[in-house]
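First, the structure itself, so that you have it in front of you.
One chain of protein is taken out of this complex; the other chains stay put.
Labels run A, B and C following the written order; every chain starts at residue 1.
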Amino acid sequence: MSILIDKDTRLLVQGITGREGLFHSNKMMNYGTKIVAGVTPMKGGDWVLNGKVPVFDTMKRAVKATGANCSVIFVPARFAVDAMLEAIDAEIPLIVCITEGVPIQGMMRVCNYMDHKTACLIGPNCPGLITPGECKVGIIPGDITEQGRVGVVSRSGTLTYEVLYALKQHGRGVSTCVGIGGDPINGTSFIDILGLFEGDPNTDRVVLIGEIGGTDEERAAEYISDHMTKPVIALIAGKTAPPGKRMGHAGAIIEGGSGLAADKIRVLKNAGVAIAEYPEQIPELID
Amino acid sequence: MSILIDKDTRLLVQGITGREGLFHSNKMMNYGTKIVAGVTPMKGGDWVLNGKVPVFDTMKRAVKATGANCSVIFVPARFAVDAMLEAIDAEIPLIVCITEGVPIQGMMRVCNYMDHKTACLIGPNCPGLITPGECKVGIIPGDITEQGRVGVVSRSGTLTYEVLYALKQHGRGVSTCVGIGGDPINGTSFIDILGLFEGDPNTDRVVLIGEIGGTDEERAAEYISDHMTKPVIALIAGKTAPPGKRMGHAGAIIEGGSGLAADKIRVLKNAGVAIAEYPEQIPELID
Amino acid sequence: MKLHEYQSKRLFAKYGIPIPRGRVAATASEAKLIAEELGGRVVVKSQVLVGGRGKTGGVRLAHDAEEAEDLATQIMGMKIKGLPVRKVLIDEAANIRTEIYLGVANDRRARCPVMIASAEGGIEIEEVARTMPEKIIRLHLDPTQKLRRYQSFYIAQSIELPRDLWRDFYKIAYGLYEAYLNTDANLAEINPLVITDDGRLLALDGKMVLDDNALFLHAELEEMRDLDEEAPEERRARMYGLSYVKLDGNIGCMVNGAGLAMVTMDVIKLFGGEPANFLDIGGGAGAEKVSAALRIILSDPNVKAILINVFGGITRCDEVARGVLSALEEMESNIPMIARLVGTNEEGGRRLLAKSNMITAISLADAAQKAVAAVKKGDAE
Partner (left out) sequence: MKLHEYQSKRLFAKYGIPIPRGRVAATASEAKLIAEELGGRVVVKSQVLVGGRGKTGGVRLAHDAEEAEDLATQIMGMKIKGLPVRKVLIDEAANIRTEIYLGVANDRRARCPVMIASAEGGIEIEEVARTMPEKIIRLHLDPTQKLRRYQSFYIAQSIELPRDLWRDFYKIAYGLYEAYLNTDANLAEINPLVITDDGRLLALDGKMVLDDNALFLHAELEEMRDLDEEAPEERRARMYGLSYVKLDGNIGCMVNGAGLAMVTMDVIKLFGGEPANFLDIGGGAGAEKVSAALRIILSDPNVKAILINVFGGITRCDEVARGVLSALEEMESNIPMIARLVGTNEEGGRRLLAKSNMITAISLADAAQKAVAAVKKGDAE
């Protein structure tokens, strides 16, 4: 019915006792997500969310006790690398890191470590995932999207909300929306998610939200033209961004001629992708 | 006709200009092994072995220029970790490290690095391989064995020669003989080689030469009873070795009750392996 | 965070990389003193955080201490690409035989560090990449390992470095990689790395860019930040945790989220306008932050209209409205403002702004069109 998360997802929240962690855990639980455990070192033994969710000191203990199969990370940036490594070591199959501001070399070490393992990492610096009506992992507002057959994958946060909102305004629902995050080095890339959508019987078409910097969109274009049968619509942010300046996202810096929005749009068009100029155009292009 | 090496092996020698490297390169070439290149940093451009083999400064250059698909390492112990890493980086599929005295933690880093890659490493501290009549990689004397249908795998050096010699005395030839080395941490283990012999149509039975220390023989026993259809004969060295003392091989130290010869012999027997008391018994057990 | 040349080279020296003798001066007389100490010819180098200083006359050769003082006076009176020169580095002059490029950077695609080298040093590597891509050697490195000798030899051979310099080159490449790893750098480059006419390797110029997100691991490096080198509004933005980039247009933008902020700029342009800035207030910004953001936009004299585009999630629209109102209380302004608030507490936000003289919009396209129209109207008046 969806990719990566669904109603059987057993979610663990790393940093559940923090302000952000607790706030969003409440929202996720209210949405219907099964939160089975939280982890905060030195807070093991506490219970949170009206006494419904136990807190553990370490991931290994939490996973053993609760059978969690997905973890979402809300810890401060300075602890995020540790949190990801701990989740990998605890053999969590799906790890979602919301935290923004993770050091790049720390992420290199995480990716290097992951190469030995089978975990799937979404993020960091991402809004997380939502499978409308079933499960939400992260911070995507639950009320701006509904169940449907459009898959959404994005490097952005609020721009994703904007697109989900525009889709909903036009009566379009979503199978799963995945925010892969805007950092220069992250876990899952566009092509991983495109492959999952291509194989998902409940996804008819895919919206890809990219931005300047890096070559993820170019690789996606290659993948789409080689492997995708489902139609793809793309929106690329940063057409007006001047080269060499960092536009908020650590990933959105244009390095030495590559990573330009115009180049990305050109190769995506060549791969048969419909390009939207702004969010409200997307529903029109789908119809 | 054999495993791992044969007449199509294109061998590269790391440390070819050293005393040991040059001596054994000569022997290997006289045996019929195709030596296509040597590598010694700062000696690139030289030619050795009567001007037949070019020397390169770096592995990448040598592999690119000669299409080598196997490398044998004769460099001094202090350069061996580098040599192995360089061979892995140059994407050599079969790496054989003869060098003795490689630091253990250096080997841990090599193994950790290999986990990302597809290379196969034999050794270190091993005599290498021989496929009689076709190819020899390492230092096993060519005249003590002949072509046949017995596979030999061993953690030892001269003890292997002794066994090959005993087999030849009784008219038994060998498909391939692999010395995996006596260090506590090495690349390929017994079970990797047993699997290859099991799948090799030219191997009828296998001789396994083990020794005290570690649990490689125990894992081999498990593998034999689960996966091997061909008969296995084993010789385990160190029945009289006192615990806690290092018997030459860095791997042959008995640690805290495990690794004893008696334990190894027991589990091998239980796996249906015939146990030889001394080398000359092996040919008798084969007949 | 970019480091000055002299800061980068000081770090290099710490990692065993040979650099010219020299020191930084903040006044011309100090420059003279240093030149006297060094003796002989010196190079007077402006210390500003932009590339291409040489072409603009920001790097000059002095034959003696008097000339060094003169040149320092001249250079410290300059602006290079808009940045005033406040310091000069006085380095002993080297006799150069060959110029090489050597750098370590993040490879996003391979998700690991990459060492880059070229026999074509002394010019920007981007320029080499454009004109002579075959002259660039790239080698991926393992972020958990130190540089290995064979890796440096491979590079040395590939850029055709004379073999007698390979061992020294190894020390330099090793040190550069250590410097990159130990400072959490995004970039560490020596350009040019020269061979002197007496056959030594010397790091003549250097540049390091550190990862702002990793500075908490390196308190000692944070102190190297040169506050004078940031545009004052960018510094103010940074202090408030805002992400702000000044641009040349006249429609100020305030948006939550980097992607949405870029799209907002794109849509303004699409409808014929020119954004005056990029500004991301981040997630969950409170009224104070929003107020600071608006004041930064208002302080730009080019701004003729302001577009506020907020998609509430963690960010609450009523908080945004409160911030806007508080900024407008402090700084009165006649600049037309277009607000488009959607999501969390959207009603509350709209209600608050209803009291002010604000144009509202229902969609991003609508908002952008209204902002462009407002500028045109202003121009016409």
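Rule of thumb we're sticking to: a contact is a pair of C-beta atoms (placed from the backbone, for glycine too) under 8 Å apart; a residue touches a chain by one contact, two chains touch by 3 or more.
Bear in mind that the values here come from a model prediction, so they are computed numbers and not experimental data.
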Touch with the omitted chain, as defined above, among B:Val102, B:Leu129 or B:Ala274: B:Val102
Among B:Asp57, B:Glu162 or B:Asp200, the residue in touch with the chain that has been omitted: B:Glu162
Interface residues of chain A (partner: the chain not displayed): 41-42, 44, 57-61, 82-83, 85-86, 89, 109, 113
Chain C residues touching the omitted chain (full complex): 142, 144-145
Hidden partner interface residues of chain B, rising order: 23, 77-78, 100-109, 111-112, 127, 139-141, 144, 154-162, 165, 182, 184-185, 209, 211-215, 219, 235, 237-242, 245-252, 256-257, 261, 277-280
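One rule holds for everything that comes next: only the chains that are shown with their structure count from here on.
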Graph class of chain-chain contacts, one of line, ring, star, complete, other: complete
Closest chain to global C-alpha mean, per-chain Cα centroids: A
Most distant chain from chain A by Cα centroid: B
For chain A paired with chain C, centre-to-centre distance based on mean C-alpha positions, whole Å: 28
Interface hub residues of chain B, defined as touching at least two other chains: none
Residues of chain C engaged with two or more neighbouring chains: 142
